[in-house]
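Only a single protein chain was left out; the remaining protein chains are all shown in position.
We just call them A and B in the order they show up, numbering each chain from 1.
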Amino acid sequence: MADSPVLATHNPDLQHHFATMEQQTEAAIMGMWVFLITEIMFFGGMFAGYMIYRFMYYQAWLEGSQHMDFWWGTINTVVLLCSSLTMALAVRATQLGLRKTTVTLLMFTILFGLAFLGIKAIEYYGHIVVDHQFPGPGFRFAGANSSQVEMFFSFYFAMTGFHALHMVIGVGLVAFIAYEAWKGRYGAHYYTPVENVGLYWHFVDIVWIYLYPLFYLISHIHRK
Amino acid sequence: MASTAVAAPERENYLNKEYGIGSWLFTTDHKRIALLYLITITFFFFIGGFFALLIRLELLTPEGDLLLPDTYNKMFTMHGQVMIFFFLIPAVPAVLGNFLIPIMIGAKDLAFPRINLLSWYLLVIGGLMMIYTILSGGVDTGWTFYTPLSTHFLDTHVIAAALAIFVAGFSSILTGLNFIVTIHRMRAPGMTWSRLPLFVWANYATAIIQVLGTPVLAITLMLVALERVFNLGIFNPQLGGDPLLFQHLFWFYSHPAVYIMILPGMGVVSEIVTCFAHKRIFGYKFMALAVIAIAVLGFLVWAHHMFVAGISLYAAMVFSLLSYFVAVPSAIKVFNWTATMFKGSVSFSTPMLYAFGFIGLFTMGGLTGLFLAALGIDVHVTDTYFVVAHFHYIMVGGMVMAYMGGMHFWWPKISGRLYPENWGRLAALIIFIGFNLTFFPQFVLGYLGMPRRYWQYSPEFQVLNVLSTAGATILAVGYLLPMVYFLWSMRYGKHAPDNPWNAAGLEWKISSPPTTFNFEETPVVTWEAYNYDEIPEEVPVG
Partner (left out) sequence: MFSNTFPLWPTRASTISGQVDALFIFLLLLCGLMCVSIFIAIVVFAIRYRRRPGHVATQIEGSNAVEFAWTFIPAGIFLVIFVWGAYIYFLERTPPKDSMDVYTVAKQWMWKFQHTEGQREINELHIPVGRDVRVIMTSQDVIHSFYVPAFRIKQDVLPGRYTIAWFRATKAGTYHLFCAEYCGTNHSGMIGDVVVMEPAQFQSWLSGGGPMGSLSQTGQGIFQSLGCSTCHRMDTQGRGPNLMGIFGKPVLLEDGRTVTADENYIRESILSPAAKVVSGFKPIMPTFQGIVSEEQLNALVAYIKSLSPQPSGPAQTPTLKVPDASKADSRQR
């Protein structure tokens, strides 16, 4: 941002087919946004299905969501929000050229990400091993509407599963960025990859911000 | 390779700059990637074509006597999957679009050359998975994967096929993403939106659909695979799953996918018609608006595939009405192409013959779409051969015609050689005749009530089926011919001048074949698209 255009044109990070550094940065950021739109459509298919069935099988959805662990879900939301904060700070630190701060903040982001996945694993363990709530022949549910509740859990595992997969990819990306940042690859002159990974990380965070109320909170309000 | 054996003084270009397998497999040059795509999709076209021939041979007689019923079901399933996901969707965008879009807008490459290479690899990986599916016994879900048939009632390689299409879908998404960013950010100075060739507009509209629609198909097929692997129960009617949910999600992508397949073809035809009428396009603004309108409206009509599926009466009426809206911009395009020839200087070169074929067959395909969108008629003809004929008129009569026309039109630019003109015209004629003989009888069959995907049928349908099969053999010859003379021309064809057709557009201002970075220096555009008034007419070809 603060660079003079003369410096930008001689930037070693400028790829041959771009005219200016500015054009390259704009293209990269726009590419990431377009990619995130495809991600919205990807999750959107599942959200649409969730909504339709929630409307059709309201009773079963209510019962299913009683079996979510409200506290683990809430803690995970906080963990994820913290990771987004450290990610945002890391982008800022890169822009300011603070190499060590960047790496530290990225490490924290990874840590929070792993914590989220760990808690998710604990929850999955409870659902699958302890409560036999994984859909299929092993599914056990005492109560009315058991088949629709099984469908509720299908959505739970599909949606949080795909979200977790995105988290795993995100942790990998942040680790890569952290390594490159540690080598001094980024700085005020060039920080597009950090910014893009940040965008991706925030997107994955936002998906959770929708999953959390849809699976955990709605039941909490309706608990009798 | 095209230029290996030829005389030394040939200029350096993208083909002869480097040699060796590695220089192709690791290239980031959009033109070389386009050729990689060309080889890949041609391969799949002939695989899909082979399946089609088996289908037509089986239908020669009313009895099921050539193939087993399961084999027949696999043939039409894999014919659809291969042709749609591995030929039609990548055809014009990934081959011609990849090659031409950067050049047409005055850029050195696409915005993300490595992602471009990645999307080719994804198509190849998806393709290999598809080939694995085929070789290991095939899949018989129908290309539509309708649940619960695909999830609970078949034990063929549904998962492998779904994953193959999932991976190929990401290839398509990344191509679309690359095009959108490229067209937004990489245009040369002076190349404003209103100066873009319509081919670029068409691919831009296509890219929007690819980016917005394909992920929905991806997740839908993923859920089908998960339902089979992990017993997730999202589409399972035993648990109360709604079989229509799958259809809604599937058609939300797969109807716009029809426009992924046809819009780029419309772009090609706009380029060809202007060049061989040597005239500006009639109503440029409306042509550009029309493709965007089709892309947007295309997202709002998916349930017209489901009029008898069990959706509500009023939902069906809304979708029928919207389907008529999407027909309007298509009609505008046909009228404008026709009007472009008015007072032009029309040459009957091979690409123009394909463009004539496209306009005629697309018109028929489009008009039969009006029949299908009329609710009362759709109830009778949906899921019959009427639908089969309708979409083959659009997909084969429209898209493949346009693709062939485009390949002939830009072949001199791509290969640096000229193909034999008379052979080209002959092949175009054979394809046109073969196509109509194959698919016109199917309209009649459909109205008579012959359902699609039937391995055996009532004897009264036989005469029309025999006609159709006869047409298919002619069509096969028509498709093999260009393959032969294109290959021949790579070695023996005359060297092409930079602008053999006296055409407008940046791609004709650079050498044939282009150099690796396309332009010596970034061009500055000061002219409108299709400035044929400033270009001398071509001398009539002998």
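Keep in mind that, in the parts below, contacts are C-beta pairs under 8 Å (C-beta built on N, C-alpha and C of every residue); 3 or more make two chains touch, one makes a residue touch a chain.
All values reported here derive from a predicted model rather than from experimental measurement.
Contacts of the undisplayed chain with visible chains (whole complex): A, B. Among B:Ala331, B:Ile433 or B:Val525, only B:Ala331 touches the chain left out of the display.
Remark: the omitted chain is touched by one listed residue; of B:Ala373, B:Met490 or B:Leu506 this is B:Ala373.
Touching the missing chain, out of B:Gln81, B:Thr220, B:Ser320 or B:Ser489, is residue B:Ser320. Interface with the hidden chain, as seen from chain A, comprises residues 57-60, 144-145, 147-148. Residues of chain B in touch with the missing chain: 64, 69-70, 73, 140, 142, 144, 146, 148-149, 153-154, 237-238, 240-244, 277-286, 307-310, 313, 316-317, 320-321, 324-325, 327-328, 331-332, 334-336, 338-339, 341-348, 356, 359-360, 363-364, 367-368, 370-371, 373-380, 382-384, 444, 447-449, 451-460, 463, 532-533, 537-538, 540.
We adopt the following convention: only the chains that are shown with their structure count from here on.
Centre-to-centre spacing of chain A and chain B amounts to 35 Å, using the average Cα coordinate of each chain. Residues 107-113, 115, 173, 177-178, 180-182, 184-186, 211-216, 218-220, 223, 226, 230-234, 236, 238-242, 245, 249, 252, 517, 522 of chain B touch chain A in their complex.
The residues of chain A lying in touch with chain B in their complex are 15-19, 23, 26-27, 30-31, 34-35, 37-39, 41-46, 48-49, 52-53, 56-57, 60, 134-137, 147-148, 150-151, 154-155, 157-158, 162.
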